[in-house]
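With one protein chain withheld, the remaining protein chains of the complex are depicted in position.
What follows is chain A.
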Amino acid sequence: MALPSIALPGQLLGPSSQYAPGPGTHIHDSQIYASVAGPVISTSHSTPTPTSTPTSTTKTTQPAATKTLPLLSVTRPSSNTTLHNPSASGSGSPVLPTIDAVVLARVTRLSPRFASIEILSISSLVCRTPFQGLIRREDVRATEKDKVKIEESFRVGDLVRGVVVSLGDQSNYYVSTAMNELGVVMARSRGGKEMFPISWKEFREVGGTGVTETRKVAKPF
């Protein structure tokens, strides 16, 4: 069956024996249906021939079989409102933080046990509304976790790159910065000046004042 170029919710896309369900689809009666309106994308462009599919499903185990199947997904087109009026509150993508998603967040509050943050973008998609999250003291870095001090790792207003480790409790997503590439990416000093990273734990003020501050620094790419 030929795939439609654009699908609407509830539209039949194909049997689950031939395709794997991706984002924007759901399975009902072992058939894959679209669940959002948008263009249909099949990741592996070589659609399996009718002869090869039954053999692969019978020979191999289920996880291996799904690996060979092309992934069907329906993407949400960025809405017109986003293009015309980026400042409108309806702009941004309808995304939720998921586990292992890389997020950018701003630090809003510090406490001895954790830093409160608001997640602004998820996997390079801008959120419609910021999500509340927190970085616990033991999630700040991978080594010497017991010696971490929150006030020496973050300051209110810092931009942090982190990874979601848990969907957390009722209000907070739990974010970790325990990797070299994760941590503070942009920070201002106590004097309000911009700073640049000089080591894995220090930022220095711009302008030759020589003032340094401690942070959990994200390794620049």
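To be clear about the criterion, a contact is a pair of C-beta atoms (placed from the backbone, for glycine too) under 8 Å apart; a residue touches a chain by one contact, two chains touch by 3 or more; residues count from 1.
To be clear about the criterion, contacts and distances are computed from a predicted model.
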item	value
Hidden chain of the complex, named as in its UniProt record, picked from "General transcription and DNA repair factor IIH subunit TFB4", "Ras-related protein Rab-2", "ATP synthase subunit a" or "Exoribonuclease family protein"	"Exoribonuclease family protein"
Touching the absent chain when the full complex is considered, from A:Gly24, A:Gly162, A:Gly183 or A:Pro197	A:Gly24
Interface with the undisplayed chain - residues on chain A	6, 8-12, 24, 26, 28, 33, 35-39, 76-81, 83-85, 88-90, 94, 96, 128-129, 131-132, 167, 169-171
